[in-house]
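All protein chains of the complex are present and in place, except for one that has been dropped.
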Amino acid sequence: MRFKFPLMAIGLEVAMIVLFGVFVQYENVQNSGQPSNTSSPAVMNSFFRLYPLFQHVNVMIFVGFGFLMTFLKKYGFSSVGFNFFIAALGLQWGTIIQGLLNDHGEKFHISIHSLISADFSTTTVLVSFGAVLGKISPIQVLIMTILEIAVFNGNEYLFAEIFQATDIGGSMVIHAFGAYFGLAVAGILYRSNQIWEHHNKQSDIHSDLFAMIGTLFLWIFWPSFNSTLAVPEEKQNRAIINTYFSLAACVLTSYAFSSLVERRGKLSMAHIQNATLAGGVAVGTCADMEINPYGSMIIGSIAGIVSVIGFKFLTPFFATTLRIQDTCGVHNLHGLPGIVGGLASIVVIAMGASDVSTTAMQAATLVTSIGTAVAGGLITGLILKLPIWEQPPDEDCYDDCVYWEVPTVDDSLSLSRFQPM
Amino acid sequence: MRFKFPLMAIGLEVAMIVLFGVFVQYENVQNSGQPSNTSSPAVMNSFFRLYPLFQHVNVMIFVGFGFLMTFLKKYGFSSVGFNFFIAALGLQWGTIIQGLLNDHGEKFHISIHSLISADFSTTTVLVSFGAVLGKISPIQVLIMTILEIAVFNGNEYLFAEIFQATDIGGSMVIHAFGAYFGLAVAGILYRSNQIWEHHNKQSDIHSDLFAMIGTLFLWIFWPSFNSTLAVPEEKQNRAIINTYFSLAACVLTSYAFSSLVERRGKLSMAHIQNATLAGGVAVGTCADMEINPYGSMIIGSIAGIVSVIGFKFLTPFFATTLRIQDTCGVHNLHGLPGIVGGLASIVVIAMGASDVSTTAMQAATLVTSIGTAVAGGLITGLILKLPIWEQPPDEDCYDDCVYWEVPTVDDSLSLSRFQPM
Partner (left out) sequence: MRFKFPLMAIGLEVAMIVLFGVFVQYENVQNSGQPSNTSSPAVMNSFFRLYPLFQHVNVMIFVGFGFLMTFLKKYGFSSVGFNFFIAALGLQWGTIIQGLLNDHGEKFHISIHSLISADFSTTTVLVSFGAVLGKISPIQVLIMTILEIAVFNGNEYLFAEIFQATDIGGSMVIHAFGAYFGLAVAGILYRSNQIWEHHNKQSDIHSDLFAMIGTLFLWIFWPSFNSTLAVPEEKQNRAIINTYFSLAACVLTSYAFSSLVERRGKLSMAHIQNATLAGGVAVGTCADMEINPYGSMIIGSIAGIVSVIGFKFLTPFFATTLRIQDTCGVHNLHGLPGIVGGLASIVVIAMGASDVSTTAMQAATLVTSIGTAVAGGLITGLILKLPIWEQPPDEDCYDDCVYWEVPTVDDSLSLSRFQPM
C-alpha cells in the first residue's frame, strides 16, 4: 500500500481530467429538450426539475450504500470510506465511458441524464463491492471500479440499443448485474484457508444501528431511483407510486419471514437491513408500467420473502458448497430480487400491460445481463487475484487496521488527531 | 411470538393487496388539478411539485421518528425497527381507510395528496408509539397501528367535513391526537409491579447521538410537514417561513430552560432532543395564517418553554400520580405543544388574522380530537391488555433481546451474521 495505491489514484485522476478536457462539454441549456419558451425563468428546464431526484440518488449512493455496509463491527471505516472512494471515482469514469459509447467518441454534453446514468454505473460497483467486502485492498477496489463500469456500459449499450428492452429501475442491468459480477469475483477470490466464520465478521449493537441509517435512506429514496429516468409525467409518477408500495409491502413480508425462520420467532437485523429493500430492486423493471399498486405490492411481497429465505438458506450454501463467500448477502438483496424483477416484466408484458418491449427482449436482457456479469466478474476476479495488489491476509480480513489509522479501544491509547511532527 | 406475529403480518399484507386491487387506481394525470396546458412537459404537475416535500416527510417518518426513539441504550433495534414496521403498514392502511372514507366506498385514485395524508395517519401512530416504547410486543404494535389509523381518519373526517376547521400542520388532529391516544394506551397498560425507574430505561453517549440524528432531520424538514398540504403559493410559502422561525425560536428557549431547570445549569439531552421540536408542533395549526414571523416566534418560544417544563415536572407526575408511564415524553413534545397550537389558532382567528375557520370550530376540533384520542386509546389499550398478545414481562421491558437476535458485548460471543445451518 505504500505507494501503489496513491500513485494509481493520482494517475487515474490525471487521466480523468485529460479525458474530461478532451471530451466533455456543458450542456447548452437551449438544447436540453425544452420547448423554446425557456426565456421565462419560471419554466424549469429538465435539469432543475430532476435535480432533487438526482440528489436523492446521491444520498442513496454515498450515505445509503456506505452506511448499509457498516454492519461489521471492525470494518466501518473501510465500508463507508471505500464506498466513498468507489462512488467518487465511478461517477467520473461512468460519465466518460457512457459519453464515449453513446456519442461514438465525439465530444459530448453533460446533462442531468448523464449525471444520473453515471450514478447508475457506480451503483453496480457498490453492489458488487458488498460481495467482497472485507476481503480486498483499496487497489483492488480501484481496479474493480474501472473494469466493472466498462463492462456495465457495454451491457447497457447492448440492452438499450440492440435489444431495445426496458428496465427503468435497473432490476436486471444494475442489480442482478452487480450482484452476479460481485459473486463471480468473490468466487475467484475464494479463501479456502479461511475458517468459514471469520471472527471479525460480526456486528455489534452500534454497527447494526449505523447500518440502519443506510437502510432507511435507501428505502426512502428508492422511488426516486426507479423513476428518475422515466418519461414524465404519467410514467414517472407511476414509477414513484409503484416503487413506494412495493417497498411498503416488502417490509411486512420481510418482518414476517424473518420471524418465521429465526429461532424462537425473533427478528434478525441482517434481514431487516436488507430484505426490506428487495421490493425496490424487484419492482425496478416494471416500475413505470401499468401494473397497478396492488401489482407492485405483490412483487414487493414476493421479493421480501425470497430475500429472507436467501439470507437464511442460500448464503450458507453458497459459502460452503459453491465456495462463494458473499459478505453482505448481495445475492439476496440484489441478485434474486433482480431476477424476480426481470421475470415480473416478462409476465407483465405477456399480459399486455406494457408494449414498450417484448417478452423475448426482456428475457434476452435478463440472460445477457447475468451472463455478461459473470463473465466480466470472472475476468476481473482473475486480474484481482494477481499477487501484486496487496490483498489482505486471511487473519486481517474484515478489519480496518490494515488500511486505516484506527483509534484503539483502550482510553490511554486512543488516536490523537494530530500527531506531533 | 413464534407464529402469531408473522401470520398476522402476512395476513394483513394479503388483505392490503386485495383492498388495493379492489379500490385503488392510478391518478389520471389530466385530472390532477392542472390547467390543460400540461401538454408541455416543462410545466410541472402538482405531483412532481410536491414530491420533494413528500420525501422530506418520509425522511421525518422513517429516519426522524425512528432515530429519535433510539435514545434507550438497549432498545435501539426495536425503536428504529418497529418504527419502520409501523410506517410501512400505516402508509398502506392509511391510504385505504382515507380513500374509502372520502370516496364513500368507491374506487379512488392515488394522488400525491393521498400519499401525504397516509403519511400523516402514520405519524399519529408513531407519536403514540413513543408513549408505550419498550413496553409492547410487535403484535401489539401491529394492532395499535390498525386501530389508531382508523380512529384518526374518523376524527379527521369529522374535523374536515363537519367542522370545516383548519389545522394545516396537524397540531391538534395529528400531534395532540397521537399524544393523548398514546397516553390513554399507556395508562391502561400501566405496570404497577414495575419499579418506577426501570434499569434499562437509560441512554448512553452513543444512543443519545443516534437520537440526535432523528431530532435534526425532524427539525430541518418540519417546514415541509406543515406546508405540504397548504394552498400554493402564498399560504404554502408562509407555512414554510412560519414553521422555520417558530422552530428557530423554540431552540433558544429550550436550551435556556433546560439549563434553568437542570442541576448546576447543565443541559439535558432529553430536552434538546425533544423540546427543540415543540415549535414545529405548536405552529402547525397557524402555519399558513398571516401571523407574521414574529408571531410564529412567540408561539415557538412558548412551546419550547412548555415542553421543557413538561419533561422536568409533568412526566414524573404522570408516572407516579396519574399512573401513566410516558417513555419518550410524547406529552411534552406532541401533547402540550399541540394544545398550544390549537389555542394559538383560536387567538389568531379571534384577532381576525384568518377567516378560513371560526374560533368555535377550532375549539371544537381541539376538544373532539383529544376526546376521540382518549376514547380510542382507552379501547385500544383494553384490547392490547388481553393476555394473548405476548406483551413483554416487566423485567424484559426496554430490552431488544426479547424480540431481536442481539449481538453480545463480549467479543467472543458477538453475533455472527450467517449462522451455519
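Odds and ends about this structure:
Letters A and B mark the chains as written, and numbering starts fresh at 1 in each.
In this section, contacts are C-beta pairs under 8 Å (C-beta built on N, C-alpha and C of every residue); 3 or more make two chains touch, one makes a residue touch a chain.
As the structure is a prediction and not an experimental result, all values here were calculated from the model.
Screening B:95, B:114, B:128 or B:276 for touch with the missing chain picks out B:276.
In the complete complex, the hidden chain is touched by one of B:14, B:146 or B:241, namely B:241. Of the listed positions B:165, B:251, B:278 or B:397, the one in contact with the omitted chain in the full complex is B:251. For chain B, the list of residues touching the undisplayed chain reads 33-35, 37-38, 43-46, 49, 52-53, 56, 71, 73, 196-197, 201-206, 208-209, 212-213, 216-217, 219-221, 224, 232-234, 236-238, 240-241, 244-245, 247-249, 251-253, 255-257, 259-260, 262-270, 272, 276, 290, 292-294, 297-298, 301, 311, 313, 315-317, 319-320, 329. The missing chain lies against chain A, touching residues 1-3, 5-7, 9-10, 12-13, 16-18, 20-21, 24-27, 29, 38, 40-45, 47-48, 51-52, 55, 58-59, 62-63, 66-67, 70, 76-77, 80-81, 84-85, 88-89, 91-92, 110, 115, 138, 206, 210, 213, 400, 403-407, 409, 412, 414-421.
Methods note: only the chains that are shown with their structure count from here on.
Per-chain Cα centroids separate chain A from chain B by 32 Å.
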